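What follows is part of the complex, with its chains left where they were.
By letter and in written order, the chains are A, B and C; residue numbering begins at 1 in each of them.
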Amino acid sequence: MTSAATPPALENTSKSTARTRPAGPLGAIAGLGGQNLSLVGALVAVLAVFGILNDNYLSWNNIQVIAEAATITGLLAVVQTVVIICGGLDISVGSQAGLASVVSAMAFTSAGSNAFTGMAAALAVGALVGVLNGAVIVYGRVNATIATLAGLAAYKGVAQLVSDGRAQGYVLNDAVFVFLGRGRIAGLPVMVWILILVAVAVHVLLKYTDIGRNLYAIGGNDTAARLAGIAINKYLVAVYALIGVVAAVAGILLTARTGSGQPVSGSEGLELKAITAAALGGCALKGGKGGIGGTLLAVALLGALDNGLTVQGINSFWQNVAQGALLVVAVVVQQRRSGDRAVGLPG
Amino acid sequence: MTSASRPTGDHHPTGAPHPAEARPAGDRPGADRPRSDRPGADRPGTRRPPAGPTGFADVGKHFGTVQALTGVTLDFPPGRVTALMGENGAGKSTLLKILTGDHRPSTGHVLVDGERVELRSPTQARALGIRIVPQEPEIVPHVSVAENVHVGALPTAAGRRLDRAELRRRTTADLERFGFSGLLDPELLGSDLTAAQRQLVEIMRALTGEAKLIAFDEPTSSLSEHETEALFALIDRLRAQGIAVVYVSHRMREIFRIADRIAVLRDGALVGVQDASRTTEGDLVRQMVGRDLSTLFERRAVATDRVVLDVRDVTTDHVRGVNLTVRAGEVVGLAGLVGAGRSELALALAGDLPVHSGSITLDGRPLPPGSPGRAIRAGLGLAPEERKDQALFLHRSIRENTSIAVLERLRRLRFVRRSAERDLARQYADRLRVRTPSVEQEVRTLSGGNQQKVVLARWLARRPKVLILDEPTRGIDVGAKAEIYRIIADLAEQGVALVVVSSELPELLGLADRIVVMQGGRVTGELSRAEATETAVLRLAMADDITTTTAPGAAS
Amino acid sequence: AGCSTGQETTSGSPSVAPVEGKISITYLQKQGDQEYFVGEAAGAKAKAAELGVDLKVVNLGNDANKTVSEVQAAIAQKTNGVIVVVPDPAVGPQVVQTARDAKIGLLTSDDQVCATGPDPASCAKTDLVPRVGFSGAQMGGEVGKRAAQEYTKAGWTAADTRIIAAWKQDVTVCGDRVKAAKEAFDAAAPGVRTLEVATDNTPTGAQDKVAATVTANPGVKHWVVWGCNDENVHGGVTALRNAGVGADDVIGVGLGAYLACKDWGGTQPTGMKAALYINGRDVGALAVQTMYDKLKNGKEMPAEAFARTTMVDAATWKSAGVTCN
């Protein structure tokens, strides 16, 4: 009955003035640039400094190395962004990836070296774990931070139990895993393509669909979202399930990269990296704010920095100091630029 | 009452109630302020008598490209109530925020006692004796009302030990003195307060400590007559003490009841200041809007016989046994005092609060309980009372805030059609006269009244079968109010069943076909349009209160 | 009870009385979730079951503080002997003191501990706590020696070869191992420059860091890789392969063999040329046996007892008993 809320009279007048920002996925790049200019600046600065210091830093090869090294963190940061936008947090992403890694390798082995069985099993476990997280938060009424802190310990334990704490299986005899870990499409590593795919899909979801709108609404004001008829619970469970699935993808890539299922090694600590990237990329940890563009830029910045410091042969202790300092500087610059009044606590 | 006996009484600006203090005719009664002998007079800015005016000199303010104020020169004489009027977004709140050091002027400066001051923070303004009751109450959620009232100035005993007994005593005493005692328990947590209670806390907060100027930014927007009267009694006392009072409101009646002088703002500029006794409602409206408005509103009765909403014997936590029917095309008004349970009933109908017993049917089908989403899909919409807490996504645009409840209509394959969405937002922004450069503006940058219009736009755009509007015109200016009434009338003509909760009686009397009055969680009576008068409604609203204690402040 | 300054402590050699009845031993391990230590725990448990000893294995992670807590907890549980792999040798004296006060047996495994100071390297021989395990210097030496052999065999020159030494720089024993490897290598084949790569001791961490290092050194033709553990070497070798360096141009010498064996089980050529097989199971079993002998029979613990290490490669790993899962 209420299908056409727009009186036709207004249809024409609006057309002329409607465009304040370019619509469609293509506008993304433009929007991204404007929003996160200081991150772009920081990234350019890092690239320039290390590029001057080292001739090979900006080689296509090294750019690919950076991209590949950042892929797994990038995947987790993308989904972390989604959950932070809707007011939650997932500290268990690293453990989830570890569990998925082990499961993928073990299912692969026990299915007589069938890569797809391995991956399907990992994805299924990922989805399951995600739904479990969501259910605990939504129906158990447990604060997301605590619930996923618990998950951090529990899923790690499960991965260790399943694998007996050892690296499991060996997948590099299998063409599919080798392709995932080492293959290239159009000159770019397959892993990087996967990140691009996931990031674009999530970006479109967030910016151009009603689902994304509702996620921002839930994070922005959950009472208002509820009263506006949004099924908060369903959305939250779905978001955690999405995280589980993407973390499983990360786990599968971990297996493909290292050649075997790693219960802990390689996935421990990823949660902090993912959250750092999301926060640096402009997500307000209170929810309702942020986007994939900023997060990816932050991932790129952190990856470029990491690689540059290693390329320069800088001692890991200095690397820690440099990373901490840069993180602060980037955000301070961001704040100065945005010119917000210094009122209350910084969001 | 007890306040008169305060020996030094510097904790509260209220004191000696003069019997005949209303509207002192003489100008600048600063010399006869009764408090000139108080301690604290040595602090800068509180010297008496004032050496000069307190107010603004050529103040301008812009936010990015939005020019909120231009060249405002205005002073607030002590012992007088200066009303500040203007359309939504005219710049009233911005002006007050500059006065309290919350914003800093882009041009010009603030004067305190004739001296140019650079207010860097609210702390500094407070120290100079400037207080504000802001438009949006700011409540600390997990601490008691008593601590909320005295936040930032808690009483301490030896060292920095918090004196809880003193805190409670002061709060209780204040509640009594201000006439709010029945309405607010000092031990209640901030998070449990209703809209009106929050506003009362904000008012009490401004009245603690030593003040020379108190500004009220729409203090009555969620208060009903009863509390409003108590507040006015209070303001009368402040005036008698020689405190400068600034009063912002869109309610004409209040302005003429309380103001000595009226300053009108239009588009950020001061149009004029005149004596309240020498102006009329029509004059003011003309000054504010720039044209004449027929403020008189007459609605045609278009109610049909088809019952759309049927509420039987509904009981929730604080609402008991409510029966209510609303027909297609009918506007039912819900009246009552603070805490009468109207908002709770509305939320229960919308599925946000548990219904313990009773039945609710919509169009003959039982309304699915437990989820606002399901209620909305069944055809019920609720524009809630608290725009900031319950309705708005402050960091999103007007467009997104308007469309959030109608996305399923605006999407194609789950992709939101931007242009259709923008048209919708713009259509309602134009009709409701939302003052904004574009619909892409973040809602938090809008003035209070304009934010309220965005909330209404969302639900008007949704067009449900039953629309419940909880305090729809909170903080909305006269011009836009008329438009909202017109939209309500339109909706009724289209067969929508409307429930309007409002604490502004004239509004209800003008709008409603029928008025249901609640008190203490129960329906105490129902009045047809013909029967409904202010006295009749108030009698039902205070049915019990008449026998029990009436707040002393309300008597004046 | 009452007050104490904390100094009323036993000094000198511990006098541990032989135990009547069921013996209870607590095995405290650093990094208990790493493959090597998981094996060590398994070996210890198997031996304990065989001997009828009540054994508890506790994972200390990398936490020196937890080490102290867990020793105290074990004593509160009336354990008879503690075998410990300390996360950091500096916590040793505290552990020794606590154990002596409680008059229980103390044995260290894998990493050395000094009773009187934080640094076992500058400790009087008599103050070293009895130890079962491998010697970091010896392991590193073996790795360096084998790498040098492979290097000589390949006929590379120092000018176009670089060594990658990958380890987590704040882990003391890792530093010891790579240092020993370097010394042994230099003794046999001098002049090759080493690139030190700071990693987090995980395969992916090593892979990313080594990849960056390879980028920074584009002129290098041949690579030798060693590190603190198999994770580092395996990650480094993978990074080189991904950078397009052929298996023939890489000499990776692992430490542990538990990841190297996976490459050898595969069909592809690999840069993992050899790995030092250290069997945690053996160490665990030996440690429990040593403690048991002391507690049951009063047999003095030897100052140092070493478990076997074997250098294995693609041809020999199966026969050497490496199990790969």
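Quick note on the criterion: contacts are C-beta pairs under 8 Å (C-beta built on N, C-alpha and C of every residue); 3 or more make two chains touch, one makes a residue touch a chain.
Since this is a predicted model, take the numbers as computed values, not measurements.
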Assembly formula (labels as shown, counts from the whole structure file): A x2, B x1, C x1
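Here is the rule we use: only the chains that are shown with their structure count from here on.
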Graph class of chain-chain contacts, one of line, ring, star, complete, other: line
Chain whose averaged C-alpha position falls nearest the assembly-wide average: A
Whole-Å separation of chain centres (CA-atom averages), subunit A against subunit C: 35
For the subunit A and subunit B complex, residues of the former touching the latter: 2-3, 5-7, 10-11, 14-15, 18, 20-21, 23, 208-211, 213-214, 216-217, 220-221, 223-231, 288-289
Interfacial residue positions of subunit B with respect to subunit A in the complex: 350, 352, 371-373, 375-377, 382, 384, 389-396, 400, 403-411, 414-416, 418-420, 422-424, 426-427, 438, 440, 458, 461-463
Residues of subunit A that touch subunit C when the two form their complex: 54, 56-57, 59, 61-62, 65-66, 68-69, 72, 160, 164-170, 172-173, 182, 254, 257-260, 262-266, 268-269, 306-308, 310-313, 315-317, 319
